[in-house]
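Shown next, in structure tokens, is the structure this report addresses.
A protein chain is absent from this complex, but the other protein chains hold their places.
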Amino acid sequence: MNTQITALLLLPFIGAIVTFVVGKYKKSLAFWFAEIIGITLFVLSFSIFMSWHEPLNFDFQWFTFGATTLPFGIYIDHLSLVMLLIATGLGALDIHFSHDYMAEEKDQARYYSKILFFIGGMILLVSAKELTGLFVGWEFMGLASYLLISFWHQNSAPADAGVAAFLYTKFGDIFLFAAIGLLIYYTGTLDMVKLNQPEINGSISTNIIYVIAVFIFIAAIGKSGQFPLFPWLMRAMEGPTTVSALIHGATMVNSGIYIVARLFDFYVAANALIVVASIAALSAFIGATSALVQDEMKKVLAYSTMSHLSLAFMGLGASSLAVGMTHLVNHAIFKALLFLSVGAVIMSTHHTKDVWKLGGLSHKLTLVALFMGMGILSLSGVPPFSGYFSKDAVLASALLNPQTHGFLSTLTIIAGVLSIAYGGRLWTLIFGGRVRDREIYEKATTPSLFWISLPLGIMAVSTLVLGFYHEKVINFIANQEYIEPHADWLLLFMMSAISLLALLVYYFYRRRYSLREKVSAQPFMKTIRQVLLNGYYIEVMITWFAKNIMVYSVAKSINWSEKHIIDGLVNGMVSLSHKIFILFEKTQSPKVSNQSGTMLLGVVLIVMIIFIGSVL
Amino acid sequence: MSSLLLIFSPIVLSLFVYFITRNSGYAKYIALALFGWMLFESITLYMQLPQTGYMLLGEFLDVKAFDFKLVLQVDRLSVIMLLLTSVLLILVTLSSWSMKNQAAYFALLIFFSGAIFGVFMSTNFLWFFIFWELTLIPMYFLVGVWGAEGRVYAAIKFFLYTHVASMFILLAFFLIYKQSGTFDMTMIKEAVLVTPTLIWWLLFIGFAVKMPLFPFHTWLPDAHVQAPAPVSVLLAGVLLKMGAYAMIRMVILMLPLEAQKYAWVILILGLLSLLYAGFMALYETHVKKMVAYSSISHMGLVAIAISAMSFESLSAGVYEMIGHAFIISPLFLIAGFFHHKTGSWQMGDMGGIMQKSPYVSAIFVLAGLGALGLPATMGFIGELTILISSIERFGTWLIIILLGSMLSAAYLIWTFRRVIYGEMSELVMKTEFSMSKVEFLSLMIFAILIVLFGIYPQPLFDMINQVFSGYVIGGAL
Partner (left out) sequence: MSAFVVLFASALFSFAIRGVLIQKAFAFSALVVAGSLVILGYTTPLSGFGSNTIISFFELIVFIVFGAVVLSEDETINITQSLFIASASLLLLESKTILTFVISFEALSIISFILVSNIKNATQAEGALKMFISGAIATGLIVLGLSLYTIEGHSLNEAISMKAGLFGTLGLWIILVGLFYKLTIVPMHGWAADSYAQVRPSHAAVLSGVAKTVVVIALFYTFSPFILENLSFNSPIFLVLSVVTMTIGNVLALFQKKIGRILSYSSIAHAGYMLLPFAVLESSFASTGLLYMAIAYIFMQTALFLLLDKLSNGNSDMTLEQFKGLATKQKLSALFFTVQLFSLAGIPLLGGFISKAILVYAVVDVNLTVVALIVLLNSALSVGYYAWIIKHIYFDGVSGENKITQVAIMPLLAQTILLLGTLYFGIFAYSVFSVTI
């Protein structure tokens, strides 16, 4: 195998161990090891990218059990490369950013080690040829996110968030696991390239591959935080913001989209893209609307992640692989930028996350405000930022595809244009307007130019530059000349309408504060706000189901039956034998007369038996 | 002759250790040396094994009239069990380093090692049974003397329950002898037997108790919970495996036709164990009981693999047996450690132990992740291979075994949350968590084994595949 690829695959895991050991020895070394490895990984990916012209394919066998051999191949094509570049590039920037962000953290070794493990999982996931290899990476991501979200495990909230992240994604994962089993059973192969070929996926009945495709998509729902498995995404905000950037931007949540993209032709053959599109449209709407009312900065971004991933899914669901993937790439960059910007704000305001306590920070954090503004513009889909082109293409695809045209495309467009509303709201509340909390404002520190602003700047510039090269990007992702669908007029019209509305609202927010109070005091509005704030109560419902049905009904009744029936029978034997003992003890008299009497009775019985026996 | 020594020298040695060493601390070194020698001998046996079939080590004490002779024979399956057992015995010795009343404790451990080697090495039913029963004695004492507060109940329940089950096994052996005229398990031909169905059921019930399968499992949570942690390891790692080993050897391979006819029984009971025990663990707030139910749940997985009776599934089943031994052992050890330190079994009393004892907690998490089947641990390979092979045999509906995987994820992650993570409870705050280096070493070895064979399972499968190579469903080995 190519040494570059070997290094790319192994370095993060070896690095994670080395970083941990070294970091335990000397705290500050952990960062430098991680930084060097992070950059090396990006360099490696980039050099593979530069020299790449056809899919790299390496076949290995993992193990043989019985007569069955499970392969573990490596396959790197344009899709993998794009994901590799994002994961390693943003990962390296994230590590760089962490230097200041996590400076106060005592346990540096553990942090950087987990981050490297996280990136390694993503690299493994996107380089795998078979579903087994992908699943390994997939589960590594789940583990890493669990460990990183509950990084501050000594507090309850992050620990709970980690549990949620693991279990929600694990629920999806078992469907992927099941799909692996089914695929081996029906097709005998887990090779994702082969699965895309008609001779494989055409050889089994459409119903079956439909089921398999849906199973895989459920896993993608879990990983990419789509309806209804998204609540973990918001809970994940308990982790360090750098981790959020990594999860929501560079790595984990992208893997769901990646797997659908990777098996795109399989989905086409299964006729399952409509499922993808439906879930995507719904999730996009839920995410975008919920993002509008969140008070916590990171939660706004979390819902926006959900919504934008849905857009990427929508692109796939509308049969445009390249469009969906391009949006994924663009989203990864601007979302990482946004998270890190918010991280910078949180850091300089000493861990203030409530957006209503901030305001007017643009004077203090000018660079951050600028870069974050660029990110918001890209997120909102303002030309010439890259977000505009891909979002526009997604919405156009949704409109043009007859399957998604109509209700689904409407939901998607609403979600797409709402991003300017919540994006603008977020930026304005943080940086614009008056200072709401003087104390926080006064204490706010200026972030370091090299450690904080530099990575932000790189990402901001990237999201802008990619906008200019959007055709090249999409051509590379499509691996051919590709003409983006466009729906310029519509998007521009809708956006200007929304922007006007937003300005109006903003005006009232600032000028007529009482009006806002009045509006939000309306019972109807209040209800809507509560519904949106709680993410449509999906989490409440799932938690209720898990807790009251699975644990307190099923598990509890099984526990009861164990105690009273299954073990009860066993212990019942003891009391039963005691009863028999007491019964038998009555036959045992200590009196000699009784004892002799029994003996004689025995004689009589025997004599009778002999008589009867001989008569018969 | 050295094969005979493997069995009887520990039994004799145990008396010396009990009476001579008098808690002077030498006992553990003697035990360690003995188990090291046993491991060495097992490896030697493995090297000497022929490609297929049995290797005769010796015949002793022949009673011709009753075919009652101590025939020591090993094949690959038994040597794998010997290797597993001797590795576990060494690790158990390490983790019992600071056990109280050492002379008696290690005497029993040594006695147990002889008996268990006898189980795996003898192919005469009667001697197999003799050693099978003999393993109960040290276990009875280990649970009863060194156990926790409810030890007497647990020890007697364990002893009686499994002894009753053994009676079914003995009756089955007698029926086999009556009908085929031999006690040699390598000679039994199913066609000769007059009542194979009866024999199958008797054997199945007997071994199902040991494995244990639902609904014959209730001795296990009590025994596991009350036993000291290293003894729980022996129970889970060796005694349960004995049941699974016997199940494969006698219920599946010896009576293939009957086994095929009633494979669904094993399958259903395996599935029920998997899910039932999973739900039990989900509701459990007692740390060690949770681990015990998790252990039952995973043995259900082994039963499913066994019931599929194919080359693949049997290999997968044996792999999962080994994986289960390595994964569940550190969980038991650490659960016992937490209890030893805090004095509480309840998860509610714990919390935040990670802050006090990060490395031990990390191994607990790692082993737990193994139990829930995370890739790069042995649990994942076991689950994957069992899923693939059982689907192959019984059809796609068997993907419901993944429900067990979801359950184990739920209860384990939730246990981590309650025990390891979160804010420190008052109890944890005032507790000093210190573990001796030797005990930690055994945990580390377990952790390394879990990951090593999880990433690179081929060496294990090389051994296991040879056991069943050429096996066809419904055939004998």
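Quick notes on this structure:
Letters are used for the chains, namely A and B, taken in the order the chains are written, and counting of residues starts over at 1 for each.
Please note the rule applied: contacts are C-beta pairs under 8 Å (C-beta built on N, C-alpha and C of every residue); 3 or more make two chains touch, one makes a residue touch a chain.
From a predicted model like this one, the values you see are computed outputs, not experimental measurements.
Interface note for the absent chain: among A:T6, A:T69, A:T445 or A:S589, the touching residue is A:S589.
Only one of the listed residues, B:L39, B:M55, B:I156 or B:I268, touches the absent chain: B:I156. Which of B:F120, B:Y177 or B:Y293 touches the hidden chain is settled by the complete complex: it is B:Y177.
Residues touching the missing chain, restricted to chain A, are 577-578, 580-581, 584-585, 587-590, 592, 594-596, 598-603, 605-607, 609-611, 613-614 (touch as defined at the top). Seen from chain B, the chain kept out of the figure touches residues 11, 18-19, 61-66, 68, 126, 129-131, 133-134, 136-137, 140-141, 144-145, 151-152, 155-156, 159-160, 163-164, 166-168, 170-171, 174-175, 177-178, 198.
Quick note on the criterion: only the chains that are shown with their structure count from here on.
Between the Cα centres of chain A and chain B there is a gap of 37 Å. Within the complex formed with chain B, the residues of chain A that make contact are 62-68, 70, 132, 135-136, 139-140, 143, 146, 150, 153-156, 159-160, 162-163, 166-167, 170-171, 174, 177-178, 180-182, 184-185, 546, 550-551, 554-556, 558-559, 562, 566-567, 570. Chain contact summary for the complex, chain B toward chain A: residues 157, 161, 214-215, 218-219, 276, 279-280, 282-284, 310-316, 319, 352, 354-355, 369, 372, 374-376, 380-381, 383-385, 387-389, 391-392, 396, 398-399, 402-403, 405-406, 409-410, 413-414, 416-417, 420-424, 456-458, 461, 464-465, 468.
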